[in-house]
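Here's the structure, in structure tokens; my notes come after.
One protein chain is absent from this view; the other protein chains keep their places.
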Amino acid sequence: MATQTPTQAVLDKTAQSKPRRLWLDTVHEWLTTVDHKKIGQMYIGYALVFLLVAGLEALLMRIQLAIPNNTFVSPQVFNRLFTMHGTTMVFFVGMPILFGFGNYLIPLMIGARDMAFPRLNAFSFWISAFGGILLYFSYLGGDGLYGAGSAPDVGWFAYAPLTARVFSPGHSTDYWTLSLLLSGIGTIGTALNIVATTICMRCPGMKLNKMPLLVWLYLVTSLMVFVAVSPLTAAQIMLLLDRYLGSHFFDTQAGGSALLWMHFFWIFGHPEVYILVLPAFGFASEIIPVFSRKAIFGYPAMVAATIGIGFISLSVWAHHMFTVGLGAWGNTFFTFATMIISVPTGIKIFNWLATLWGGRIHLVVPMLFAVGFLFQFLIAGLTGIMLSAAPFDWQLGNSYFVVAHFHYVLVGAILFMIFAASYYWYPKMTGRMMSEKLGKWHFWLFLIGFHLTFDFMHIPGILGMPRRIYTYEADRGWMILNMIVSSGAVFQTIGSLIFVYNLIRSYFNGEIAGPDPWDAWTLEWTTTSPPPVYNFATTPSVESRRPLWDLKHPEDPDSSYE
Amino acid sequence: MSLSEAAVIPHSSNEPWKLPSRGVVGMVCLIIAEAAIFIIFVVAYVFYLGKSLTGPMPRDVLELPVVSTICLLSSSITVHMAVHTLQHGKRSACSLWLALTVLLGSIFLAGTAREWYQLIYHDGLTLQTNLFGTTFYSLVGLHATHVVVGLFLLSLALLFSLRGQVTTTHAARLEVLSLYWHFVDGVWVVVFLVVYVFGR
Partner (left out) sequence: MSATSPIYISASQGWSSLAALFQQAPSSAPTSIFSPAGTPAHSAFTLSMLVLSITLAIFLVVAGLLLYVLLRYRHRSSAMLSVQEPAQIYGSNQIELSWTVIPALIAVVLFLATARVIFSTESAPKPVNALDVTVIGHQFWWEYRYPKLGVVTANELHVPVSGPSGAGQSIPTYLTMSSADTDHSFWVPRLAGKTDLIPNKVNTMWIDPQAPGLYLGQCAQYCGTQHAKMLLRVYADTPAEFAAWIARQQKPAAEDQTAAEGRAVFQHNACINCHTVAGTVATGRFGPDLTHVASRDTIASGAVPNTAANIRAFVNNPAYFKPGALMPPMHLNDHDLDAVTTYLTTLK
């Protein structure tokens, strides 16, 4: 089964003269673009900036917590730091970067020219971007630059009635509410675009069961966005009405319910974390097969598992509320639903494992991160099962064990796959390879830092350390562990900076990539790197899930087996 | 940029490749998202029924808004007729049906305004009065806001139609707009049943 050279391109081969352009022209082009590739890259760049900012916030917190009774930052500043760190990472790093990759890749992977609604696409980006800037303006917008500022300090989940006017005077909570309302509109717009594009713009022959798994995962993610982000929007409108128009949605003095906010928030919050992780699964389902040199094992099962996860994730939200007094039957139901979601999730891990089995595994940098993802997501899932057992959660909930668990998912699984996706698709976006050597430094430093921080972080939770405390007592036995946890942050910072340096340097010095540097099989690798603005000179037509494999192996195409 | 090689996948399929319309899919997605927002407000309304500590209760102050409801639900029929006539190229009939839709929607809004005037000035019920006031005005108000947006868009369509700028090629877009209007009417059915029938 020898590989064959793909057929020659029928591209426009007239030499393209590149006139000298004013800097302003370039800025104007990017500001007014409706091209999904540019918008995707703007999302990614924007998210990387916020990754560094929120990472700095984390570093400041870890310095404060390294020793007990530390006075590096005041309690007020610390409370703002953890609120801003969480809010930024979820809404202005995680969501934009994942939707950025989706924006870039989906039309290319389905043989389309752009997204279904290019202007809506641009609008969604800019409104989300404005939301992020509004959130950070809060540092300045209140008491001014000198030692204060109105950054929100109510936690990223902003429980009522702490957010009521009486307990949170001033405008900090309103910055939180408004910036997320805006970015929520952007998210719903992008999700709408993804669904419409996926359903209405696939190239001929690409039936739904022939789409790359990444596209399936983004489709389910986007459908979940409609049902999950809207409850947060509704709850935030209610909060604004309470704070400004004197309504009583969460006003316990008027008979209102603090629990109602929690339900609404977590009806958003739990599917939200699946919205963040499903695209990471999509990256894994594209990258792992290519570097195992095998097709993904069990495509139909993977699709079914994804849809299963999408549905079940809508029914587990109150596992964040095991301690609020739901009653034995309530706690039992949510324990059950949460344990059940481990089944489709496990199916995914097993299918990736089976893809690796019998393959020829190339441990290049994207694959290193994907392997890290596999181990770390396994552990994250298992600590999730521990937390799903309500009586165990009565001890572990709201402690550093939970913080360790969710960072294991967000950093160990999602961020690792974002790194993998970056190294894997950077050549397509820029036409150049990233430095493999710097990539390995990034991987190993970050891996060591990640495990130092987040492995050890489970233990203070077991020893009784709750979340969101700006300091702790010296007699609890938490000091050494906190120091180790804080030390890992240093390695992660250095690793991340190497990554950013690699991104910038490779743009100018990287090896030329060509259209298909990884010998992959999906449609984005059939066009040039970077693709022309129209993506494909002629609309492709496909007969299997791996059109390039069929071309490279005409004697043994996938279409015979599907 | 030097010449680069990229693979081209040849056309091989002769079967027609027909996918759903982007506008319809997009509007359905928007409707799902908006429905989710409304559901949360309905849940809050139902959850707080009977829990107000003071003030007027629903059965004290609410009357069935029969006329408004008939007008709004009929406007679904008229907007459907507008789309139908446009699909068949009858532009002036389309203008007429659109005008009727806008009129019926406006009567609905006027009815809501009258009802609220009564509630605020004669019954003393505001958003701040109690949990019923909070959930009632926010739910009905959210719906009314969606009616306003819909009327604005329908008026625009009416304007273009009267100026002779609308043809059969625009029928698909008008149909997408009518989907939104049907959704707004559907929400009213739920609000009507929850607030005025079961909740009173």
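Note that the chains are named A and B in the order they appear, and that numbering of residues resets to 1 at the start of each chain.
We adopt the following convention: a residue touches a chain if its C-beta (ideal position, glycine included) is under 8 Å from a C-beta of that chain, and two chains touch if they have at least 3 such contacts.
Just so it is clear, the model here is predicted, and its values are computed rather than measured.
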Which shown chains does the hidden chain touch? A
Just name the one of A:L31, A:L52, A:L353 or A:V533 that touches the chain not displayed here. A:L353
Residue among A:I307, A:I469, A:M483 or A:A537 that touches the chain left out of view: A:I469
Options A:I385, A:L438 or A:A537, residue touching the unrepresented chain: A:I385
Among A:W30, A:F167 or A:Y244, which residue is in contact with the omitted chain in the full complex? A:F167
Per the whole complex, from A:G310, A:G397, A:G412 or A:P531 the residue touching the absent chain is A:G397
By the contact criterion defined above, which parts of chain A meet the unshown chain? Give residue numbers in ascending order. 1-3, 74-76, 79, 153, 155, 159, 161-162, 167, 252-253, 255-259, 292-295, 297-301, 323-325, 327-328, 331-332, 335-336, 339-340, 342-343, 346-347, 349-350, 353-354, 356-363, 371, 374-375, 378-379, 382-383, 385-386, 389-399, 462-473, 475-477, 518-519, 553, 556, 558, 561-562
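We adopt the following convention: only the chains that are shown with their structure count from here on.
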Please work out the Cα centroid separation of chain A and chain B, and write it as a whole number of Å. 33
Chain B residues touching chain A in their complex are 1, 3-13, 17, 19-22, 25-26, 29-30, 32-34, 36-37, 40-41, 44, 47-48, 51-53, 127-128, 130-131, 133-135, 137-138, 142
Which of the residues in chain A end up touching chain B in this complex? 6-11, 13, 16, 116-117, 188, 191-193, 195-196, 199-202, 204-205, 222-223, 225-231, 233-235, 237-238, 241, 245-249, 254-257, 260, 264, 267, 431, 514-516, 523, 525-529, 537-538, 540-543, 547-548, 551
